[in-house]
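Starting off with a structure, shown below.
With one protein chain withheld, the remaining protein chains of the complex are depicted in position.
Naming follows writing order (A and B), and every chain is counted from residue 1.
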Amino acid sequence: MPSPFILDRSSVTQVMAWVLAALLPGVLVYVWLFGPGILVTLSLATVTALAAEAAMLKARGYPAKPFLTDLSAIVTAWLLALSLPSLAPWWLIVTGTLFAIVVAKHLYGGLGQNIFNPAMVGYAVLIVSFPVQMTQWAGPLELTTAHLTLAQSASVIFGGDLPKTTLDAVTMATPLDALRTGLLQQHTVDEIMTQPIFGHYGGTGFEWLAAAFLLGGLVLWALRIISWHVPLAFLAGIWLTAGFLHFFDAGRFGAPWFHLFAPSVMLGAFFIATDPVSGATTPRGKLIFGLGAGFLTIAIRTWGGFPDGVAFAILLMNLCVPLIDQYTQPRIYGGASRTKEPPA
Amino acid sequence: MLTAIGVMVAIAVVTGLVLGWSAIRFKVEGNPLAEKIDAILPQTQCGQCGFPGCKPYAEAIAKGEADINQCPPGGEEGVKKLAELLGVEPKPLDEAHGTPKPKSVAFIDENTCIGCTLCIQACPVDAISGAAKQMHTIIAAECTGCELCLPPCPVDCITMVPIAEDLPHWKWKHPVVMLKQVEEEHA
Partner (left out) sequence: MSRELFKFKGGVHPPGHKSESNSRPIHAAPLPKKLVIPLRQHIGNPAKPVVEVGERVKKGQLIGEADGYISCAVHASSSGTVTAIDMQTMPHASGLPDLCITIETDGRDEWIAHAPLDYRAMVPAELRMRLRDMGIAGLGGAVFPSAVKLDPGAAQACPTLIINGGECEPWITCDDVLMRHRADEILQGVTVMRHLLGSTEILVGIEDNKPEAVAAMQAAAAKMDFAVEVVAVPARYPGGGAKQMIETLTGKQVPSGKLSTDIGIQVFNVGTTYALARAVHHGEPLISRLVTVTGHVLRPQNFEVLIGTPMHTLITLAGDRDGTTGVLMGGPMMGVPMPDLEVPVVKATNCILVKSNELFPPLPRALPCIRCTRCADACPAELQPQELFRFAKAGDFGRAQEYHLFDCIECGCCSYVCPSHIPLVDYYRYAKGEIWAREKEKRAADLARERHEFRLFRLEREKKEKAEKLAAKAQAKRAELAADPSASGAPDADAKKALIAAALARAQAKKAEVAPKNVDHLTPEQQHSIEEIEARRAKIRELAHQPLESEEKP
């Protein structure tokens, strides 16, 4: 083995472990404000992901140990679980996770080879295929009349054997859903915002969840596991696009702060858009990637067919990564910047 | 109806004229494809492909009269490059034309050489110096290793010597990455 003969202590496992740790504040706030159901979802996704990863590694002839212990499958599982409605049925969770690990990750070549963020592929497949089941969001505890215990949540997720009335008592439309439905019914934003689901900035409860993801993201940035470029550009993209629309017609477009403090945005900005494998690599490329994803998120929320657009926005930007990278190659030491594109 | 036909005819005439004019105006001298192919060929001039040199082979490929896998000195990599240039699928070397050998140069045993000049006439790159009744010597730097001088030699005094790796020619090998080894273990 030639030089160098020493290594820094970093490893893929360490990077992934920090990402998981940074998600913990979000998980805690989730449990505190929305009930313990999310723990069932997280566990189920984790087990499914590990099993799928192990099976795919075996099928592809790769050693299981180094790849299972790199924790990347668990990160994918958690990101997907946190994006899904907290009372989604078990088969939805399993389908989404399997799709993420088997198709989006391993069929593209496994760790480091996937063009798309696996968790977001899983999410996109589910929301396109099962739009109804994807609305079973547990409402914030302070607004709902019935509260589920861990066991009850599990039985909802695994059996769905809860009377319709009880289910209606624990689930609620998310703030983004409410906004979208309200706007479709020709209400103005101000009228919609009087509903109890809307809090100070984002949704009641949801805004705190968003803040917890923000906190975890800042920890990752402080540890230099992610760079500031993508999250800042992503948030800026959302704020600028939403602010621009809101400025011209506050009655028909939600406030930029409201858009910013949706949990999916903070999760997307710090944990999903920053996925190094499917994201841009150059500093300028990261800014373009983030800004583009932010703009697309608001565009999809405003004019698209789904209440939220983070997943589609990030997937669409994933597609542009090779192009972005190629045209944003930075200047090298002692060199002029690469202005000319390389010949095909 | 008539107008439509008229317009179409007019467009056809105009574009035809433009094409015809540019065919004359921008006529490419020589055969650029054959030249590009020739640039990929190793220029051993060994004739193993069945043509009297690299250029005739390149021209034959360009005309579609020869396959791309007839050049053993170019090896699989040469086939790959040709396939890339021509936009076709690469294929394994045609064994009928020989197999790749390590790069060698010819060496004349000067004790045995009778100075018959037959090898000089056979050498496609004039890399053998000598005259009638004088010892012949290979100019190693210019020898392509084509082996064409071997059959005409009446005393079999020419041998092919593989080029040994020495310090100035040494290069780093492709790194052996652990992952690959593991894959092999599983295979």
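One rule holds for everything that comes next: a residue touches a chain if its C-beta (ideal position, glycine included) is under 8 Å from a C-beta of that chain, and two chains touch if they have at least 3 such contacts.
The structure displayed is predicted, hence computed values, not measured ones.
Engineer: For subunit A, which residues reach the chain that was dropped from this view?
Structural biologist: So the residues of subunit A touching the unseen chain are 1-8, 10-12, 14-15, 66-67, 70, 72, 110-113, 227, 276-277, 279, 281-282, 325, 329-336, 342.
Engineer: Please give every residue of subunit B in contact with the chain that is not shown.
Structural biologist: 38, 41-45, 53-55, 111-112, 114, 116-118, 124-127, 131-133, 142, 144, 154-155, 165-167, 169-175, 177-179, 182
Definition applied: only the chains that are shown with their structure count from here on.
Engineer: Measuring from the mean C-alpha position of subunit A to the mean C-alpha position of subunit B, what distance in angstrom results?
Structural biologist: Computed from C-alpha means, the inter-chain centre distance equals 54 Å.
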